[in-house]
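A single protein chain has been omitted; all remaining protein chains appear in their positions.
Just so it is clear, A, B and C label the chains in written order, and each chain counts residues from 1 on its own.
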């Protein structure tokens, strides 16, 4: 398979560019019978949309989704669901001036070399975070499927931004408060500090990184196909497909490298409901490559956006000469707040794929497939 | 595709169990014409083999590889290469006693639930690190292919163990010194400390985690297929398929989340050879999902082995009752030293796959495919 | 992978319905640098379009293709190429009346059962031959790629219709004459007879079947990946994906079952150009699962369209009662003429995929990938 296809049974195919006609996605493998309309997709797109607040780029896009196929009478049909948003606020002028002066830490030079100059560099083309609008469309669909069929809840939020870390929050805080502030952080006090830092940094023409944490609740035990199709393998794979992500960790993650087994192991007990549970969740809900029944918890590290207004050193490759560069255009001073719905949706894509692979969701929603119901009427 | 298959053009199929007949791999897509014998595979298996030193498990296996197919007259034929090692030193008695008392942070309970009790639990079955012998066989083949066709060099080593971090070493130290000590660390002084810590920890019946760093040199620009088949996506995917891995990061990784763009960006200059290079390598050699031409650098976090001799709390699920458990059997007090060749081999698998996908390696070694040589004689 | 995805390196993803918003396709893996515009795709769509003549359905669709992504400055970029046509002349009324009376030999009942009633039955939904417009868009792109990069020529034509078989024609006749008549047959005399038969049959409310033959010239030796990815395997797979196809055969095909080895074998000789050639081509240009260098020749059998105006017996499944049915709506009396460009395009999809898989076409058009050109400038 080629690089723009993800999944085995819930297959996501990404297409579109930042400054082309638009960005879209085809999802093949969506079970028949799921209620679906544009209004199920639009809210997540709205959370990802640029131009919403002072902490994001000022590009204005309405990002209105059109479902092109796969829905009939308000329900999915089992056929591929194609969805698309059209680009409207495109200003490609600044990119022409940069064709020969690749932006540091951007895909410019590597993609130019790989595609031998044929890549669409306008607005970074396929390397733009705008491409993740397709991930969000597919993921919004996946979230609905997981919620309705299995009661799965997925919650992503800003854990850390510019070195400021959220603390002392509960899952209920995440549910109620993360969207009450521009930085999508469940700790309101930290959120205030984060926002101030972003405003200051934007003023300096610089950018900030951060960490998004994602929790998924109410998962069945056994999602994931060891060894290469393990749940953490697939989550890590899609996480790294999001632009600006440089790391991913599950449960205690990198900190586990400094713990002893006696400290890191999740010992078992019988909880009040009589169910076997673990005293800690350093595993992050994944052991042996499959979901354990504890909450899935993982974190994704985002670097600061490479596009900054500060003067940087680069090379004019048409003249083979070092030059200074000040990146023009409109950019996010930090991607983390807008990455929150993206991470949530990417998580949903992986979970939906594995729920289908493991048979927890049927090819027909609510459907039962057994030896006895295979007959025609 | 199912979970035991990895890759698109260099396809690795893993099979085998810890206490079954053996562990093996089939590699489909190996170019024809590569010199290959068991002696090309055995050295990496020997580095991974258990029972080598005080820092590893005492299980004694010779792990002698047999190539079952795909080689003729000392060269690959273009047909699938199947390889296998047989298990010999199997002692499954201790596992019977643990059937109903799942080991904390092990796959026991989750796999039992997923496979409804049919999984082979002896020696942890498919969840055992022994399965990675198959990754090593495939990766040793991939390393040879990359080295001979592209001059690629891959170097993994212990960067950190039990909180002790290697420092002040050069790439030349990595090449010359990492295998001079049992912990596979290029910093000899740190290696001494690490080894002492392992011996002490083993004595306490406990275990340790650590971090393996991997560097790949001389890569072509443009390996990786954005967006979902990006180079970092695929490396992250296979990294998380290695037992005990809980995180992966590229270049500045999680630290990037705390840097500003002006600090993290890799600015360009023209180096002494007249080639465009970057002043820093915070990108870790991957930008926009493809190799940049700078060295690939990434790190993998290993948790401490879950099997410890210390008393732990679990539940006897046949009696639905909390009980104490002391895990019997022979175990690694730390997996990091043996993980070094595994990470190196897994990296090679991904790089070989992408070198084939991008056309840097041909279906026939040294072969040129063009419009002009497609004729029959 | 799911059912609407085809190919490994030239990946075709089909979406859309007969009476929905339209029909489309995403092609991932298109090499960068290929000149591409809507005008390269439209001619094949025009050949497939309904309503062109007396031998086709009277549904009127202009089928104007829009390229949604993957092209910049008139060339492909290496990113996915999404293309779509919108439906305009949709009349779904007749299908409501048939919801409970499945049409004999149509997908109605089987799809209703499979999708438990959620499938879009209007105009037969995904089971409609209209879906092949997506195959044609992808295949027109593939044909251009094959022609420009390898000089491959693909020619499909009506060999047989309603039992009347073309005879005595040359390849030059195929090139010049097949589109001079409505039935797309290189034998003009036979074409006259075929057309008369179609007109007569349409008048009787009945339908006709036929055979499309396809020839591909100038193929490199060695396209195809034995054993399951053999060239004939993949051609057969996509042929059976075309609605109404019930059989496929290569070279002497089913007739080979009645020949002796001494009759069927293609003996070798040295031709005038000094090249090794075969005296016959009973292999149809495929031996051992790969292209042999002789012309690829295969045939596809189309059944008569299931939608006929004649009274037929069916069951009203809402009442569990046998009833008579006269299928209303606009239908093709024979699909063979419109199938000609479809078969040609499907062949191109398979050949482009295998030309990329075998390295005969590079990821960048005209590009050379070698150890020496992997450097950055």
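One rule holds for everything that comes next: contacts are C-beta pairs under 8 Å (C-beta built on N, C-alpha and C of every residue); 3 or more make two chains touch, one makes a residue touch a chain.
Predicted model, so just to flag it, every value in this text is computed and none were measured.
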> Among B:65, B:82, B:159 or B:174, which one is in touch with the chain left out?
Replying inline: B:82
>> Can you say which of C:26, C:146 or C:211 touches the chain missing from this structure?
In response: C:211
> On subunit B, what residues meet the omitted chain?
Replying inline: 1-5, 8-9, 11, 13-17, 20-22, 24, 26, 28-29, 32-33, 66, 68-70, 72, 75-82, 84, 109, 113-116, 118-120, 122, 125-126, 317, 320, 364, 367, 376-377
>> Under the stated touch rule, tell me which residues of subunit C contact the chain that is not displayed.
In response: 1-6, 8, 12, 14, 102, 104-111, 113-115, 126-127, 131, 160, 162-163, 201, 206-211, 221-222, 224-230, 232-241, 243, 246-254, 256-270, 274, 276, 278-279, 282-284, 287-293, 301-308, 310, 312-315, 317, 320-322, 358
> Which residue numbers on subunit A touch the omitted chain?
Replying inline: 1, 8-9, 149-151, 219-222, 275-276, 292-293, 357-360, 362-363, 367, 369-371, 374-377
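The rule we apply is simple: only the chains that are shown with their structure count from here on.
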> At the place where copies subunit A and subunit C touch, is the share of residue numbers found on both sides over half (same) or under half (different)?
Replying inline: same
> Distance from the CA centroid of subunit A to that of subunit B, rounded to the nearest Å?
Replying inline: 26
>> Counting only Cα atoms for the centres, state how far subunit B is from subunit C in Å.
In response: 44
>> Taking the mean of the CA coordinates per chain, how far is subunit A from subunit C in Å?
In response: 38
> Could you say which residues in subunit C touch two or more other chains, in rising order?
Replying inline: 1, 8-9, 367, 376-377
